[in-house]
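Removed from the display is one protein chain of the complex; every other protein chain stays in position.
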Amino acid sequence: MIRPVLLVVLPLLIAFLSVMFKKQTKPLLLIAVLINAVVVFVIDKGEYIIGNHMQPYGIVLNVDNYSLYALIVLNVLFALLVLLNLAKITKIASILMIALGGLNGLLMTGDLFNLFVFLEISAIAAFMIVATNKKLIHVFNYMIIGIVGSVMYLFGVILLYSQYGTLNMNKMAELMTTTGTPATYIPIIMIFGGLAVETKLLPFNGWVKGVLGNSDSLVGPMIGSIYSGVMLIVFGRLFTDVFVLNDQVRILLSVIAIVTLIAGEVSAFSTMKLREILLYSSVAQSGLAVLLFLNGYGSIAVLVVFANVLAKFILFMLAGVMTNSHKKSEHTEYEHILNNTVDNHDDISTLAGIFVKNPLNGVAFSVASLSLASLPLFFGFFVKINVLYSMFLRGDYVLPAIILATSLVEGAYIIRMLVVLWNPGKEGEKATKEAVTSLNYEIDQLVCMVLLLISLSLVALGISPDLAIDRADEAGADLEYNISTEYVELEGGKE
Amino acid sequence: MTILTIIIALIVLSFATYYITKINNQVGAYTTVVVTLAALVIFLLEGDKLSGASSIGILRFSVTPLAWFFSIIMLIVYSMVAFFNPYWMKKILHPGAYNMLFLLSLAGTIGVFFAENFIVMFIFWEIVVWASMFIIPFGKSRTASVVYYAMSTFGSFTFLYAIFMLYANYGTFVIKDSLEAAKGDANIAIAAFILMLLAGFIKLGIFPFHIWLPMAHGNAPDTFSPILSGGLVKLGAFLTILITTLLPIHEVTKDQAYIFGVPILIYVLMIFGAISIVVGTLMAIKQDDAKKLLAYSSVANGGYILIGILLYDEMALSGALIHIFGHAIASATAFLTIAAVSYRTGTTKMSELGGMIHKMPITYVVYLMAIISMAGIPPMTGFISKWLLFQALADQGMFFIATTMFFGSIGSFLYVFRPLSVLFLGQLKPEHKTVKEAPIGMLIPMVILSGITLFYGVLPNSLVEYTAKIESALGFDKVIETSALVIQGNNGDLHAPLITGIFAFGFIIALIIFLIAPKSRKVGLMDTYTAGEFLYTPSLYHAGYAYYAPFERLYQKHPNIVALFAALVQKVKDFGKFIRFVFFSRWPGRGVMFIILTMILLMWGEKL
Partner (left out) sequence: MHIVGIVLMLIGVYGLITNRHIIKMIVSINVLEIGLNIFIIAVGYGENTIAPILTKSNINATNFADPLPQALVLTAIVIGVGTTAILLAVARKLYQQYGTYDLTEMEGK
């Protein structure tokens, strides 16, 4: 009987309170995050009208299977992220709360303008969170491009309003299906452009390299995993549930998605820097998810997003910690912060063999990367098999070839990264203990354990993925344009 | 005893071995020995009583004679190689991971062989790839692992594409059913065949996909190379046999033009096999590193196996199967002897070794028997398979391919003899004076493997009868005929014990002459060798220096296909750098410009 609006209101309230009660920010933050993570499991599904105003003057919150599963993942991961970064959050606690409120609102809202407002709230919170890494040029870049994107989004929304007279998403879906194809698809293209900035499609993603390439263990998972997942889910909602596209527009937008996919994988292949590899892989996965959403593979797209969010959470967090490594003989991390200098060891070859010293982290990292490379015994494998399965069932022969080709490149760079991180040594010489890098980093035991648990869940899901597949199926059932819903079944006998 | 329980037991034991190794390296390594031996014993005892009855969801298995045959080969190789593990524990950076992946790859191979449907086969195929891919970098090269993964995955993905293509058209993943259903449509069948065959080619190491073999096998840890070369490449052979016989490709391509009695598609594929034989042989002759040499010899033998399989003749298939068996054992044995030498001396480069026969006589004899089998000389198993293959080729009248096979056989004398003469015979280096014979734990498996090679060379009948059983299970009309001790071919019979008897007779005569003749007097090597001169560059005087120089000079300027693949990879990297440079800049102006341009393009495109 708990109303879902609580998920949005509580964090915002705590944010304002924490500005007033500066000393108690940390406990307030923890309370808010934990309450959210618990409450999300007990809210009811349905449509909630806020304030008793009818549409289009009032706002409606839609909580169905699709939003509910995304909400659960968002709140739990957010709580984990905050708990794992307790040292760093005191300065930006209020911002984190605003981000949490904004993200929850994004997933639940049923009104297009409300979506814009929450988009802006989340974006501004993201700007501030990214600004903690002190590389302000990249923050500025992100801001400018982000603002241009939201302007485009609002422009598209207004054009739609002028055409249909409503901003409510359900009503708009009805109107679009009943009154036939709209006169022009420019509004939808504008909205696509606005969302494409946040979902990192090429060429709207000039900001990604700067922001995620300089991320630490708080910014990285936040932007690369949590924000990424939420934006993709929102994209899926808009473009499969609300808007009705005709084939031409669908092909145009799919071309952008395919270009993103190819460009992301190829860019990741050409670099040897750890965080850059991960961020380009994120770009490519976004492209893949957008492609799947646009072409009616909604449930599979949800699976892709989910697998990517989990894997990138582990990877970005570990990458953020590893790139702040330092030699034992040199100054410690605290001196770095005091002197305002940070040694960033980003190149894989300088980190060669670092997992020999940190095997547990290595296992978590390897499991996440192998899931990303979709090797069997891990969750990513089932995701990929199902992607191909649904495509072939629909008679599509070209897309699987593209996806397989890019997967090959992806596998190659992921394996290259893993092999060097586990085994030091020059080419032609045996991997020995002496060749292991002298860099090392400090990591909390708790962080280690939590990451290991998440990676174990990837293995468990890899061996028995039914839990995830059923949920994705239910989630996809709520989407209108979701054509393929069969899976390679693990239980039950046939095929 | 069902296959599923065996596989699950192996997987669980592999993780257990990891923890045991963390506690104590040696105990962990001995666990692998025990587990693999136990698996071998179970398979030998159960034989036909193995069943694929139990299954979890999609993981279903079916027991076929072909699967059992391959599993026994794998288990023999794995269990014998496992004996070497305890000695290598201190040389490897991650001993726990090594033992775990060792057993995991074994579980994967058994899963591949007994898979009932394609999804299961693909799952275990990939498990084998990633388990072995992580062991390779423990050796000498990191890029070898990436190249191995990239090439193997290319094959796996074409395999996957073909699997789904067959499913989309015929609605089933079960191997037998979907392949048989594909008979209806020639185009789909040929497309699926070629895509799946690519996976087999790459795994087997057929030209032009052979480049990963020397990199991976040559640079892997010394105890894992025999498994890679003797065991895992045979997965490719397994897949090729399945799709060639179950499709069956000869019926599907019946309407094509025939060359030398086979359809043109098959002939073209056989040409690739022939080229691999030539390339493998020639590259092996050039090598200085003993392991790379043996890796190239695997390339050449892969060519033999491919030709035998594609011919679809009962003698040829029987020959290919026996060749798989013989080559697996012989190649594993040869790699193990090199590993034993490397354990004692620390190097596998032939130019740094010499005269090992004085210190490691038993290893020498084992190696000698292995190379006799690889060269195809009686009384070893290699002779049986070569005889069958030559019979089949001559019968069909394919003299071009028979010529290359003959060339490969002769060439193999050259390259297998080089390690023998350089490494074992020749001068013992002063720094190796204190080298001892390989430890008893290593000698046991090597002797057992040589014994197997010899046994099946003298009495091949049980082996040939089993291949007949496999052939009839695969749907052949005619199977190879054997009676008591004779194998019947189309142009003559092979009476193996008789040949062995003649060989033994000659050997005894030579032995008698040797014993009767006056003994030679031993002198110290170094005194007479230099004859009082000072050697400025001793390496030039090593027996192995420029060993086959006149022959190598004939093909010195050969084109190198590695450059082609390297260029391809470089192009992809350059493309990536270009994209990074253009699109991912830190100027907001450029980002906004791209956004506007794209929006204009989209709007214009929508208007059209």
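First chain written, first letter: the chains are A and B, and each begins at residue 1.
What we mean here is this: contacts are C-beta pairs under 8 Å (C-beta built on N, C-alpha and C of every residue); 3 or more make two chains touch, one makes a residue touch a chain.
These figures come from a predicted structure and were not determined experimentally.
Peer 1: Please identify which of the visible chains the hidden chain touches across the whole complex.
Peer 2: A, B
Peer 1: Taking the entire complex into account, which one of A:117, A:259, A:363 or A:477 touches the absent chain?
Peer 2: Residue touching the absent chain, from the options given: A:117.
Peer 1: Tell me which residue among A:9, A:34, A:83 or A:158 touches the hidden chain in the full complex.
Peer 2: Missing-chain contact among the listed residues: A:158.
Peer 1: Identify the residue among A:60, A:139 or A:454 that touches the chain left out of the display.
Peer 2: Touches the omitted chain: A:139.
Peer 1: Go through subunit A and note every residue touching the omitted chain.
Peer 2: 56-57, 113, 117, 120, 124, 127-128, 131, 135-140, 143-144, 147-148, 150-151, 154-155, 158-159, 161-162, 167, 214
Peer 1: What residues on subunit B make contact with the chain left out of this view?
Peer 2: 586-589, 592-593, 596
Convention: only the chains that are shown with their structure count from here on.
Peer 1: Just how far, in Å, is the C-alpha centre of subunit B from the one of subunit A?
Peer 2: 43
Peer 1: For the complex, which residues does subunit A have touching subunit B?
Peer 2: Listed in rising order, the residues are 137-138, 140-141, 144-145, 148-149, 152, 184-186, 189-190, 192-193, 197, 202-210, 248-249, 252-253, 256, 263, 266-271, 356, 370, 375-377, 381, 385, 388-389, 392-393, 395, 397, 400-401, 404-405, 407-409, 411-412, 415-416, 419-420, 422-423, 425, 427-433, 488-493, 495.
Peer 1: Under the touch definition given earlier, write down the residues of subunit B that touch subunit A in their complex.
Peer 2: Counting only subunit B, the residues touching subunit A are 56-58, 91, 93-94, 117, 119, 122-124, 126-127, 129-130, 133-134, 137-143, 145-146, 149-150, 153-154, 157, 160-161, 164-165, 167-168, 172-173, 219, 572-577, 579-580, 583-588, 590-592, 594-595, 597-599, 602-603, 605-608.
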